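A single protein chain has been omitted; all remaining protein chains appear in their positions.
So that you can tell them apart, the chains are marked A and B in the order they are listed, and the count of residues begins at 1 in each.
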Amino acid sequence: MQKVNKINLHCTINGSKKNFQCYPMARLLDVLRENNLTGTKEGCGEGECGSCSVLVNGDIVNSCLIPIVQMQNKEIKTIEGLTNEQTLNKIQLAFLKYGGTQCGICTPGMIIAACKLLEKNQNPTLQDIKTALAGNLCRCTGYSKIFASVLAACQEQRP
Amino acid sequence: MTKKTANLRKEGRAKLTGRALYIDDMHLPDMLHGATIRSPIQRGLLKNMQFQGDLPWHEFTIVTALDIPGQNFISMIENDWPALVEKKINHHGEPIALIAHRDKYLLARALKFIHLEIQVLNPVKDLDESLKKKEILYGDDNIFKSYLINKGDIDQVWQQADYIIEETYNTGAQEQLYIEPNGMIAKYSEDRGITVWGSMQCPYYIHRALMPLFNLPAEKVRIIQTETGGGFGGKEEFPSILAAHAALLAMKSGRPVKMIYSRAEDMANTTKRHPSQTHHKTAVNKEGKILALDIDFVLDAGAYATLSSVVLSRAALHAAGPYACDNIRIKARALASNNNPYGAFRGFGAPQSIFALERHLNKIAKAIGKTPTEIRRLNFIKKGDSTATNQIIHEDIDFNHLLDLAMEKSHYKKKLLEFKEYNKSGFIKKGLGIATFMHGAGFTGAGEKYLASVTTVQGTPAGTIEVLASSTEIGQGKNTIFSKIVSDALNISEDFVCIVNPDTHLVPDSGPTVASRTTMVVGKLLQSAATALKETLIAGQKLKPKYTGQEFSQAIKNYIHEFGALKSTTQYKQPNNITWDEKNYQGDAYVTFAWAAYIAEVSVNTLTYATKVDRFTAVQEVGHVINKTLAEGQIEGGIAQGIGYALYEKVLYKDGAMINNQMTNYIMPTAQDLPQMAVHFAEDHKDYGPNGAKGIGELPIDGPAPAILNAIENASGMAMNFIPMLPEDLMVAMEEQERNAKS
Partner (left out) sequence: MNGDPQDYHIIQTKNLKEALTYLADSDTKWTPLAGGTDLMVLLAAGLLPTGNYLSIWDLPELNKIHIEDDSIVIGAGITFQEILTNQTIKKEFSMLTKAAEMTGSVAIQSRATIGGNIANASPAADTPPALLCYDAIIEVTSIARGRIDYDYATFHLDYKKMQLKKDELITAIKLPRSGKPHTDYYHKVGTREAQAISKICFAARAYQQNNKVDDIRLAYASVAPIPLRARETEFFLMGKVICDQVIEKACTKLAAELSPLDDIRSTAAYRKKVAANLLREFLCGIGQKNYKS
């Protein structure tokens, strides 16, 4: 096998154009984390826990399962891109108010999944929420307050 | 007066925006990555280790037991847990050596080229083999620790009994499965000593472990907690060994070393809940009064004693439950095996013994023709009754009322009738099951006295308050609760209160973040410390008895300006009414108990033999609820783990190695598997903690498993006596029952 060279990867992350030199099989998760975007977490490395969830061209994906070569010219959104620490969005505020976060390690992925859900469906049922968040594992909350937070965020969105 | 804040999660914003820093988010300049060389054999003698292949071994830092400057053990109760293997290998995956390199991928590849020569010995695989003394691993009988609790005169009772009911109950191992795996970064320098950052519950446990290992004095070991993504006991004692490993590599290489476990490595090689077996023999009269409880409880401790004696203690002290019985014998033993050492996991022995007892009560009820509620009501403990250790209950506990509440909220009576009809046809069978139990918060007996926890509340020159305690935020909400306790005691806004991050150079030893003690014991110390600080300001004429937040802040500044510092330190003192006889295991085992009645509603699918928990009702008396959202969060999370313990989470072993060490194959309940949970707090008995708050972190994991299996029996008629109880198990039991019915 010939020597593997790094590639020039151009993509947009959280609205900013980025250019990385990386090995094409590097995981999107690692490229993000090695470039100061540590909000996206590694909980399992097998696409089960969802703590590595990000949005790629608007779709929710497990970044631990994506080879960076496939991200050429894509738009990537991570937890850092949703808001800054001063201005939480409605979902984040609801999680804060209703106890949707405990240890916080699943939280970035949960918020991404919840944002994706509410973007498609402003009035989800409890079952819709369960389905949308089924790929994000939480060991702390038993999920009750995560669902309550998402429902509350919906209610606050309605006029 | 001061405007009170909403007591929202103190570190919530950082977590919600992805800014909170967990150990793997941290990097130090010049850092190396570390990895562990582990035994592939369950039991043996290490003969040789060879570094093969065409790798640049000179670039690697390699550490073996020979590199340990001090004593090769992780300081704990027995000091028998080696940091690294010297010669004897006692469990699969036991750490033999450590390697470090700048390139984490090369590091991973290097592990494949390290050849170990091991003389294989016969392992002891489980409790059964250990009890039968297949091999002697410890002492002359494999027993790391035993307790015998005796109350009354049990042997006289058997003749008087109308019924004697016996049964054996088993519980399996359980993996804590915090979503953030274990990780540490260590740094070493000659003048500063060791600094370790990491995911942990107990910085002072690590501190105490590294001192003798490295032969360093206290001030040359600094342990700093980073944001921790879940612990549940899995980061109580285990981190000490990982910290030791990272520090050894840091010392030898002269560079900072990061060690983060992959999920697979974490699952296979860290501590888990102890497997157990309980044998119950019970004397009952025909009215349903329990005359004698004879309990034989054994735990598989694994290869080293570690914390097993304490787990055993708690299991034993909870084994007879919240029932009044004059004759109790509890024989408890922790046995050695060649399994990975088992360790702390929420509940710490109580889920195991409570499972057995609460299933057994249902068996008793069935045998004598009473219902599960009747048998419990006939035996509930009351004020003035005594426990197995002759601890007198001084609370006016009305367990009937708790049970009534739970039954009301779960529509128990109505549903029992409905389900009886429903189950007559169709292949789904529904049922309800109960568990009534208690959980003693804080360390057992004289444990808190020995811990002698210290907390400090201090003022800063900027006019704010700092809270210093070694308790760690692991998701339970410690930062938020401490903030509320202190700001309430000082009557100021939480905005003025800062919780200092647990760093052994900065905070005193408030004891470990375990045993449901953080709010109750440490919170109470902080309440006292804060109150004393306020009184100091008032006594020092810096503050009037009524003040605003700004005035308070100014008072701090003035005081510090005049006196240099404003600091209030409190140390735990055992309450006068607590007496405990450690030798005979008699007296006040716990300062206080929280009491609970849980009801599970299940559907059993007789096509697939799968059980689903449809609804769960949890009623508990907890003294005082400081923050309802956080308290409910604890109960709901604990119930979820209890459901996993009962129905989904099975650790599969082959030759002592966990083979389902991936999230795909170790089944934790997802959102779709968990029921609606109704949580209700009674706050009747304000006892020990701050404003009467009792510890609740572990209580909720005690009840679900027996409640669920009781519900399964109600639904399907199948009495299952072990957990995890999987569909495959129910199928086998149902088929056997069908065969017996036919013959």
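The rule is short, and it goes like this: contacts are C-beta pairs under 8 Å (C-beta built on N, C-alpha and C of every residue); 3 or more make two chains touch, one makes a residue touch a chain.
The shown structure was predicted, so the numbers you read here are calculated from the model rather than taken from an experiment.
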Problem - Contact set of the excluded chain (shown chains only) - result: A, B
Practice task
Sort through B:669, B:689 or B:706 and give me the one touching the missing partner chain.
Solution key: B:669
Completion exercise
Among the options B:500, B:539 or B:659, the absent chain makes contact with B:659
Exercise for the section: Could you please point out the chain B residues that touch the chain left off the display? Expected result: 104-106, 108-109, 262, 264, 425-427, 606-610, 612, 648, 652, 659-660, 664-665, 667, 669-673, 727-728, 731-732, 735
Exercise for the section: Go through chain A and note every residue touching the omitted chain. Expected result: 1-2, 4, 22-27, 30, 42, 45-48, 50, 53, 59-62, 64-67, 69-70, 72, 113, 116, 130-132, 134-136
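As a convention for this text, only the chains that are shown with their structure count from here on.
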Handout entry: Centre distance in Å when chain A and chain B are each reduced to the mean of their C-alpha atoms
Key = 30
Handout entry: In the complex with chain B, residue positions of chain A that touch it
Key = 33, 38-46, 48-49, 51, 78-80, 82-85, 88, 92, 95-99, 101-108, 111, 129-131, 133-134, 136-147
Practice task
Please give the residue numbers of chain B that touch chain A in the complex, ascending.
Solution key: 6, 8-9, 11-22, 24-25, 176-181, 227-232, 262-263, 474-477, 629-630, 632-633, 636-641, 662-664, 668, 670-672, 674, 676-677
